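The other protein chains are all here in position, but one chain of the complex has been omitted.
The letters A, B, C and D name the chains in turn, as written, and every chain counts its residues from 1.
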């Protein structure tokens, strides 16, 4: 119960249809609002220097002046279309791009808008109890000297990248802004490993249970796991295409050195996709295990019923026969009659029991 | 019941075979007649000016004179082949094109006829109760300076586009006639979101029900939902190819600026197709849930039967034994005999009940 | 029963293996003989003139002299290899082509033999009761100024084409011989619509029945429908490739104007193929409906059995108890004892019935 | 039983792993030894002349001198690696080619080794009772003026080809050595028709049985037929690729005239592959028929059980009631009491029987 309920709260498609009739390029936030306030943080850096700024609001950022060559602006909370609009204006973003950033029900994709590359990916989070898989949108705009990243809510996910940036002589600072974009995507993909490993463990537990004490509760878990693999597939498959396109060199903004690293990310995604496909096969196998266990149990119960009927019915018939009211019946007057009747009952039962035992019905 | 009946009324293929033996290019209306009268409306516009005309009949339109550079002629009710023939003559449409407009059982497609581009798509409507999905044909002919659109019946669907056109300085009026064609297709695709979201909600309700009180009524709903996804697929898959072909630049009538927007429509269609595929997977999962619930219930009922038989049969045998007519039987004469017999019955039942309880048969 | 039997008579593969060991190009008739006598008819025409001749035998045709530029020779009854051989000689047909015409178990295909195009398609016929689907071979040889068509038996199928030819100023006569070939193929494809629509209606009836009174007879219908879709697929899929190849312009014998019409035929085939695929999905859904209905019924029957056992067993036990022969038993001497016993039986039954009713077991 | 056992004897993969650790190109015979002695026969021919020689052993062939331009050497019994090695040396065969000839568990393939074309196909044989399908390897080496063919055992399969060769003025002798190679492959493919037609007939019988008296024996036949289609697929699919590659002209050793004939073989293979795929679909349908028949039968048996219980339990209860020992009970003293009781029993049974009959439970 809990399983399904939690899923429905999260995955329920939020009214994309609210946009019907609007002009294309109209910026409307689609999806759940996952954080109270939008937050904006800026990291400017060169090989030698780094400056971090966290803005209280979009207004406060207007006066900020950039002096370092490379800028990474991270925004969380894309429901605030005012913020998006202002950023869009400042960085000359195409209206369709802004529309896609605000609509958090996007499929992963990469698109070229003149000098800018726009990419969308999905971040997956498994709740602490491992039962609820949620999927958020993560968008990137890569320009010549800046990188914009948009998340639905603040996640600590990029903290390690920031740490690596802060190190004065790390490789990250020395490479171009495209390498920073790669690092973010790599971090997102690394997170998938955790999600998939934990779902895999859930499956192992489920398998163990199904073989030991199959029950209807496991059917709900199976169904839930199946839905989770669908969510995973929808996040992973198109992302692999995205990375493949970046890695093949369709976009001049990505330098050759970075492409070697993207090939690595693509390998990871292929590995993950195969893992998910394996999971799906295992799930389908577990369903068969469950259904055959159900069938097996009906088997056993009918057998028990048959055995009981077989053992008691003849005895009951014998008792019924000696309960008839005929004037002249054998054994009735004999002092051993009662004992003989009981022995007869027991004898029939013993013979039938032996037959069943020989046929392995009493296992 | 209601579910299936309504579907059959709508989807029943209307005698396409009526055309057997006719020469190719013969214009015959195929499909249900969905409106009483054909209606024709014309919007002429330039960047600065706009003129709307609604014609009472095809005859009344003969005297109309066009002065503005771009024209959009919308026709609803394609069963009136006289109207189609006259329009065809006026705009030099190929006979095969007219045949396809009148035959409302077309598959979405796009074709080049010299200077004109001809496209067919399907409009989907879900009835107010969410149970009946109907599919209508929508055809477009894009010429150098005109756009013809054909619908099976008047739908308010294009009203927002008209509204945007009426705005004196909207972007829509400034762009070419191909952008207007894009806007209509975009509107059609936007409508799919509503349909698919509502079917998705129906599935969520069905899932809830299947886990809580599975019954045979849900099987009909499952089956109906499956048919709906087939209808959706037949509308969506070929349309994506159509848009892909338009967006790749196979047709010179579509300008580069419009292609960026068509890429967006293609993304939406891919998203929708994946949603429908996910639905299909979920439906197949729900079928498994239903079948396993049935199997589970047979299980429980056989178990109840077995438990009852197990508890009452031994007691009945004991009663039968003490009902035998032997002269000399123990306990019969004893004043506590009856009580002892009842205690024996109860004792056997208690022991067996305990055994079952230990084996979790009484849950 | 009737369903299956009729299918087997028709579809049973006729000994193709009879040709083992023969040299390639050996003309052997494979398949059922569907007509007593082979029949030959010739239509010669130009834009202005038309002459029809029906030959009594191949011998009588030897003296016939052609004066009009275009000739269409139609042969029905390909089992007469003598006729085929003579025609082959007269029109310089390749031995492999003749072999394929005589072997009526061909897959639809198109092949180029020097100046001639050779095409094979299948004609489908649904018997009047809609239960038996039969498939015949139809071969075409398109030369520079002649068209040969071969059918297994006379069918009225091409009569409308002849009618159109006979009209003095019809478009058909004015176009080349390739347009006549297109018209024949178009007629064959138009016939598919009728077949598929009628099978679709059979499915609708079957669906209705399966939901209302599922029984084992419907399983045979399901199975038969499944086999029919296989036959349809084997006729339609390769034919689409054939038309695609003709339409793309792989064969110089097909002029550009005719190709536009072939594109239309290809659209129809794609529509039909999707209809068949939809049917297959619906069939697989109906199988699930049937199996779940069976399972549901076992459910109900076991429930009835359980309820009966539950209601009568306790009463029988009470009767058994009061039938015991103990000297001192309560109630026995009381004048109301019998009534009390009956009330006890009825009471237990009523309580249990109430329990079942609350659990919705008595629906 | 017999079915499975025979299959296992034949298909059991013969230790390919015996070659582990050997250098590549090591010639080891893999597979069952199917003939006692290897046999070598040579046919030399030109358009005018033909000479046949059958060698007692490889040694005796050393002194043989060739005078005619074209040579066909046929070897049966590839387990004799000495023979293979000597032939390999004489015709300059690549070690990997010899390795593949000796390893009879190859997948059909075609490979170019310099001037030679090497092809592997599988010959299928169905035992006389139609139950055992066995698969042997058939290898061809096509050189400039010679053709080597290798079989696992002598089969009369190529006798018709030899007959055609012996005819002084047959077409076969006039064509190149590649046409002879084509003739052998054509013969092998022609044999497939026989195998597949006979398996198809087995399926028709099985279908008849499944609808008339479904039983567990048919499950084994179904399973066996399924395995046979797998064997067929593994022989047919790659062979089609092989023929396709030869026919497309990837190998200069195959002349254009022969390629027309190879296109014919490819058509046959496509036809056969579709037949096997149809069989697989039919088999899967038959499985559903069988499972639903099983389910249907449980249905009927439970119904019989329920009806019996329903008819006898009330009567037994009535008998039990009148067997109670109450002092004052109605009817007991009445002379018609017994008759009344019996009538009551019969009446209840009749009423229930009528109810069941109305519900179609007694069919």
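The rule is short, and it goes like this: a contact is a pair of C-beta atoms (placed from the backbone, for glycine too) under 8 Å apart; a residue touches a chain by one contact, two chains touch by 3 or more.
Bear in mind that the values here come from a model prediction, so they are computed numbers and not experimental data.
Colleague: Identify the residue among A:52, A:194 or A:336 that touches the chain left out of the display.
Modeller: Hidden-chain contact among the options goes to A:194.
Colleague: Kindly state which of the options A:26, A:66, A:292 or A:334 is in contact with the chain not pictured.
Modeller: A:292
Colleague: Please pick, from A:69, A:160, A:174 or A:347, the residue that touches the omitted chain in the full complex.
Modeller: The missing chain is touched by A:160.
Colleague: On subunit A, what residues meet the omitted chain?
Modeller: 159-160, 164, 170-172, 183, 186-187, 190-191, 193-194, 197, 200-201, 204, 207-208, 211, 260-261, 263-264, 267, 270-271, 274-275, 278, 281-282, 285-286, 288-289, 291-293, 295-296, 298-299, 302-303, 305-306, 309-310, 313-314, 316-317, 320-321, 323-330
Colleague: For subunit D, enumerate the residues touching the unshown chain of the complex.
Modeller: Where subunit D meets the chain not shown: residues 1, 4, 8, 12-13, 15-17, 19-24, 94, 96, 99-100, 105-107, 109, 111, 216, 219-220, 223, 226-227, 230, 234, 287, 290-291, 294-295, 297-298, 301-302, 304-305, 308-309, 312-313, 315-316, 319-320, 322-325, 329, 331-335, 337-338, 341-342, 345.
In the analysis below, only the chains that are shown with their structure count from here on.
Colleague: Same or different for subunit B and subunit C, where same means more than half of the interface numbers show up on both copies?
Modeller: Different residues, largely: of all residue numbers at this interface, under half are found in both copies.
Colleague: Please state the rotation angle, between 0 and 180 degrees and to the nearest 5, that superposes the Cα atoms of subunit A on subunit C.
Modeller: Here the rotation carrying subunit A onto subunit C measures out at 145 degrees.
Colleague: If you average the Cα atoms of subunit B and of subunit D to get two centres, how far apart are those centres in Å?
Modeller: 43
Colleague: Can you list the residues of subunit D that touch 2 or more other chains?
Modeller: Answer for subunit D, listing residues that touch two or more other chains: 323.
Colleague: Answer with line, ring, star, complete or other to describe the graph linking chains that touch.
Modeller: Shape = line; chains linked end to end, path left open.
Colleague: Could you list each pair of chains that touch one another?
Modeller: Here the touching chain pairs work out to A-B, B-C, C-D.
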